[in-house]
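My questions will all concern the structure given below.
A single protein chain has been omitted from the complex, and every remaining protein chain is retained in its original position.
Naming follows writing order (A and B), and every chain is counted from residue 1.
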Amino acid sequence: MSEYAFGRPIGKIIHGGDYNPEQWLDRPDILEKDIEYMKQAGVNEATLGVFSWAMYEPREGEFHLEWLHEIMDRLYENGIYTILATPSAARPAWLDSKYPEVMRVDDMGIRRRHGLRHNHCMSSEVYREKVGIINRKLAEEVGDHPGLLAWHISNEFGGECFCDLCKAKFQDFLRKRYNGDIEKLNHEWWATFWSARYSDFSEVEPPYANGQIAIMGHKLDWRRFTTWNYADYTRSEIRAIREGSKKKDVPITTNLMKRFYDIDYRVLAKELDVISWDSYPLMHNDWESYEDTMIEGAFDHAIMRGLRKDKPFLLMESCPGSVNWSEYNKLKRPKVHEQFSLQAVACGSDSVQYFQWRQSRGAWEQFHGAVVSHLGTNDTRIFREVAHTGETLKKIAEVEGSTSRSEAAIIFEWENWWAIDYSGGFSGKTKKYDTTCQKYWEALMRRGIDADIISVNDDFDGYKLILAPMLFSVRPETAEKLKAFVEKGGILLGTYMTGYVNENTLCYEGGFPGAGLKELFGVIAEEIDTLYPSDKNAICMTEDKCFSVRDYCEILRVSDAEVLGKYKDDFYSGTPAITCKKNGQGKAYYQAARILPEELVGFLDMLISDAGIKTRELPSGIEWHRRVGADATYDFYLNLSEQDVTLSGLNGIDLVTGETINGNVTIPGRGNLVVKTV
Amino acid sequence: MSEYAFGRPIGKIIHGGDYNPEQWLDRPDILEKDIEYMKQAGVNEATLGVFSWAMYEPREGEFHLEWLHEIMDRLYENGIYTILATPSAARPAWLDSKYPEVMRVDDMGIRRRHGLRHNHCMSSEVYREKVGIINRKLAEEVGDHPGLLAWHISNEFGGECFCDLCKAKFQDFLRKRYNGDIEKLNHEWWATFWSARYSDFSEVEPPYANGQIAIMGHKLDWRRFTTWNYADYTRSEIRAIREGSKKKDVPITTNLMKRFYDIDYRVLAKELDVISWDSYPLMHNDWESYEDTMIEGAFDHAIMRGLRKDKPFLLMESCPGSVNWSEYNKLKRPKVHEQFSLQAVACGSDSVQYFQWRQSRGAWEQFHGAVVSHLGTNDTRIFREVAHTGETLKKIAEVEGSTSRSEAAIIFEWENWWAIDYSGGFSGKTKKYDTTCQKYWEALMRRGIDADIISVNDDFDGYKLILAPMLFSVRPETAEKLKAFVEKGGILLGTYMTGYVNENTLCYEGGFPGAGLKELFGVIAEEIDTLYPSDKNAICMTEDKCFSVRDYCEILRVSDAEVLGKYKDDFYSGTPAITCKKNGQGKAYYQAARILPEELVGFLDMLISDAGIKTRELPSGIEWHRRVGADATYDFYLNLSEQDVTLSGLNGIDLVTGETINGNVTIPGRGNLVVKTV
Partner (left out) sequence: MSEYAFGRPIGKIIHGGDYNPEQWLDRPDILEKDIEYMKQAGVNEATLGVFSWAMYEPREGEFHLEWLHEIMDRLYENGIYTILATPSAARPAWLDSKYPEVMRVDDMGIRRRHGLRHNHCMSSEVYREKVGIINRKLAEEVGDHPGLLAWHISNEFGGECFCDLCKAKFQDFLRKRYNGDIEKLNHEWWATFWSARYSDFSEVEPPYANGQIAIMGHKLDWRRFTTWNYADYTRSEIRAIREGSKKKDVPITTNLMKRFYDIDYRVLAKELDVISWDSYPLMHNDWESYEDTMIEGAFDHAIMRGLRKDKPFLLMESCPGSVNWSEYNKLKRPKVHEQFSLQAVACGSDSVQYFQWRQSRGAWEQFHGAVVSHLGTNDTRIFREVAHTGETLKKIAEVEGSTSRSEAAIIFEWENWWAIDYSGGFSGKTKKYDTTCQKYWEALMRRGIDADIISVNDDFDGYKLILAPMLFSVRPETAEKLKAFVEKGGILLGTYMTGYVNENTLCYEGGFPGAGLKELFGVIAEEIDTLYPSDKNAICMTEDKCFSVRDYCEILRVSDAEVLGKYKDDFYSGTPAITCKKNGQGKAYYQAARILPEELVGFLDMLISDAGIKTRELPSGIEWHRRVGADATYDFYLNLSEQDVTLSGLNGIDLVTGETINGNVTIPGRGNLVVKTV
């Protein structure tokens, strides 16, 4: 498949976002102003129809799509593409009123009422049928429109339904998963515990909040089912589009969300032609620095990038002002909008898109930031910042289609995340699987290594260093892959809480890490100590070089690994805490306790060096990313600080100014630099 | 209508409260003691029957009202009036058991069970019918009793019901409000957002917690409906009383509550002949000083006073000891009871009433403070304090019927309160509309200005200064009234968050404050910055004179106003923050950021001076109020401190001692002084 986000080069970085002209159909003056302002802002795309069902079909079977066609025409005439959403994300009132089964049932078994959005029963055949009808109508109406850039399925999938339809579908899912053998399920769920054995699949229920919530295998399978059901539903939407439209190759996406827990995005990603997501970081908050917020956002981009490594992704939504739903909705300070936008591109996005173009006059998001505010003019600070970004994006348009590559990877796995969280034991306050992975990624970033975020199912070839933090749930195949990676020369890091359970959360017997990993690392974790926040310990490599540890300390038995670091305190003082075992050409490191994030990089230096990965010393405050195209390389330098920062030893072309760089470049506070080298 | 609370002079300040003799009908010795002790305590009123339904009608259709008649007789023979409650506030078990529809349905659609009180479906015709029957019986039995001072409808209205009866009634309410045109509703609710459009009124539901909670217009109309339904219900109770009773002019009240959110009291007040309310401040708590608690209580009185400015109100309930429902139920310290009681009178109450006369032996409020405790004697500290207050009230009886007048007013509006709270955006933690109004009121009090609390629908004539903090939701008519007020010479203050939305929460387009207010103030608020608690800024009038600001900072465009103060810090440092524009004879001030409460008065001095309102310098710790009668003026000085405070320059008569005052008077710690001048 092509490396381009839309399957073909567009010749620009997409700049646009959600546009809801149906709120203003009685105001042609405003619709006209919109086009004028879009052009002023360098907007070249509009995402239409995300919540338009009730306008398309105000009463069952009565369709009004002509306004959409007209808007798309007018946009296209003005050089503005359309990404067209299917309208399934919010149901019209008549649908709920007539077919209550389309409304979700909560985890206490109570059916929701009409209202809000994103709360359909994904199993309901009625819902799927009605969505299919409107999707086909849309595809027939505008499916081959020349301005149609992509289809956008529904919106921000999430949540779950506990209705009887979902129960039956879950039972079918389990029947297939366990080959119709209830005893297999009883074994994998270890259901003999607390007499939880089933005599038939028909007795199995979803994990109701007032029902069975003590079986981790049950809960994990429920998440797998939910993921599968979303993917299955997505296929049903796509089918209707493809049936209705003459043009069959318009790419399809749906907008994903930050660190989203409910759905294994890697499974859902298989249904999509291009990955897109919505990013809403809370800038200038009171619990972390601006730099911290930005770097966390970069990690989130890395996750999205990793879902489809072969092509750029899209930043489908972001807020050009402040959001309206956070505890404190603070304004973005000047220059932050452009830096945030360029960061997305630097991390692999081929678009910068907003929710939304124009603020809604009423209802929930009326105070959510937008390009055009209630003031309704183009002479606002925010409009100017957006327009400036539009200019910049035009200047760097050639990065389109280029992608990122890394020699280092961090394993981040949805099923593992769930397995850790569902496990009884440890501490519900400090498991923090996802932020733990983030902290490892950030530590590598401090050495100029923009690591990939990968799945255990991804190809490990091409990586020199793999970090696998807290890989609690491990399949035997995964263990084999990790062994092979090390044998062939890879450097691997395993940590506390590795290999405790199999893919159904059954514990490995005979010593953790299980599935053969104890042989790979040469250690067994006999016990794991869960620390209170006030408890502290350290791992000392030498008397002078110690790393502070918190939260978790495994007590190791070392069979045939080299002991590199030992505990400093407590009753296991002096016992092994960091080990390394050579396997074939590579090495398997084991880190038995949680090192403080700010001290991690000091520990990882050893592994980076072993892996022979080039590091890059960056001045404080500079965030760096690289995109590699067919003919050129693009280095992005974001100055996150408010002071000028001078970079030295640069060569290439400043892509924004077009000037040649040779030596030092000073980037002003919160300024950015894109350097092209051929 | 007369200026007297009960429509005629009574010749005394009412001193009494809730009396529940039905709990002691088998104890004639106790009933006898009650009369004896009431007389000792200077009690001249008893509120009867608040929760007596099950005694009146133990089984459906079986009535026992003779005991009430006897009690009223005996009280009256002993000089004690009755305020008679209708018993609808708590339903007998047989009613719930036989007619479940009378029990409220919660916001998840689950019907409540029998128990507690104040939880009826106000829409239920069965409930209204059964209440009507017992009300008529009461009116027939004692409606023309000479001791009957007033009717007291039900008790402390509040809460809401989500049953199908209420749903249907809500739909009817909306049909009327929107003239049967669902498209009008769709527009005002901006329902195109998230596809929330209705095709028919029959699809609209109450804002169920698990339904539609994202449409602010919907929620606001629900509050309007709830308010209307309470008023409608109140009319149905009054109708039954008037039908049953030969005497048609006995005044009617219901007891209101502190800063009560559910109901727009101004709408409900229209049904009442006299305003009464229940005040239960938590004295001596650990989050504020005694002075703060008292001054907040004075503001609450001012709200009540403002509901009917033509006559005194009643303090219908208060606790002579400590309540039983707070987190820590601390005793009131000596002298506090009398000071609290006199404060009520000072603020415009013609009564001091208690819940309750005698502690209940059992059930929820058995440890709620009462005049007569479980000890059962008159020689307790609390009894003595109550009796002392009874004496004092006798001495100041002539203040009856006098009222308060102010040249300053603060707008406080229920619909605005709801609109602010329902709005997405800003910060759910810091909106604080009601306490913001309170802080302005307190700032004026520090200059001896006891401002009125008014509605935008009130007459603005007679005021020289109007403060309109956070008038977020503004109707065009209101904007016109404010303009006219300024034109005619008034001094007006508007603040951040003014004029953002119309009465249905639709944003004004073209610049905030909308509805013409941007012309009045000469400013447009382009952006509003919501600060975290750790964020600080200031407004400087000169280099040396700055006011600290928190929470909200609007960034202004000034068209034709004078800039008086500018921001000190952040990216909008140096931009306008306080402005003033002359309009006709008056001035419109705009304050763009939230000034710390303790610094407010320093800012307001400018406006007070412009308005030409006389200030009054009071020694620290002294709270002052004035009541004006037909022939005399009464100044109340409460010494909130524990030290002696000397007032100078006083002239008049000490109403309690009868002595003439000429010059200095020393009020002992927590003592009080009432000065009459003719």
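Things to note:
Basically, contacts are C-beta pairs under 8 Å (C-beta built on N, C-alpha and C of every residue); 3 or more make two chains touch, one makes a residue touch a chain.
Please read these numbers as outputs of a predicted model, since none were measured by experiment.
Checked against the hidden chain, the listed residues B:S322, B:N416, B:T436 or B:T478 yield one contact partner: B:S322. Annotation: of A:S427, A:Q585, A:S609 or A:T657, A:S427 touches the absent chain (contact as defined above). When the full complex is taken into account, the listed residue touching the unshown chain is A:G109, out of A:G79, A:G109, A:G159 or A:P476.
The residue touching the chain not shown here, chosen from A:E45, A:E413 or A:D529, is A:D529. Considering A:A168, A:A397, A:C507 or A:V628, the position touching the chain not shown turns out to be A:C507 (whole complex). Taking the complete complex into account, residues 108-109, 188-199, 202-205, 207-208, 210-217, 423-430, 501, 504-512, 524, 526-535, 555, 571 of chain A touch the chain not shown. Residues of chain B that touch the chain left out of view are 20, 22-23, 51-55, 58-59, 87, 90-94, 97, 106, 110, 112-117, 284-286, 321-322, 324-325, 327-331, 333-334, 359-368, 373-376, 380-382.
Convention: only the chains that are shown with their structure count from here on.
Centroids built from CA atoms put chain B at 50 Å from chain A.
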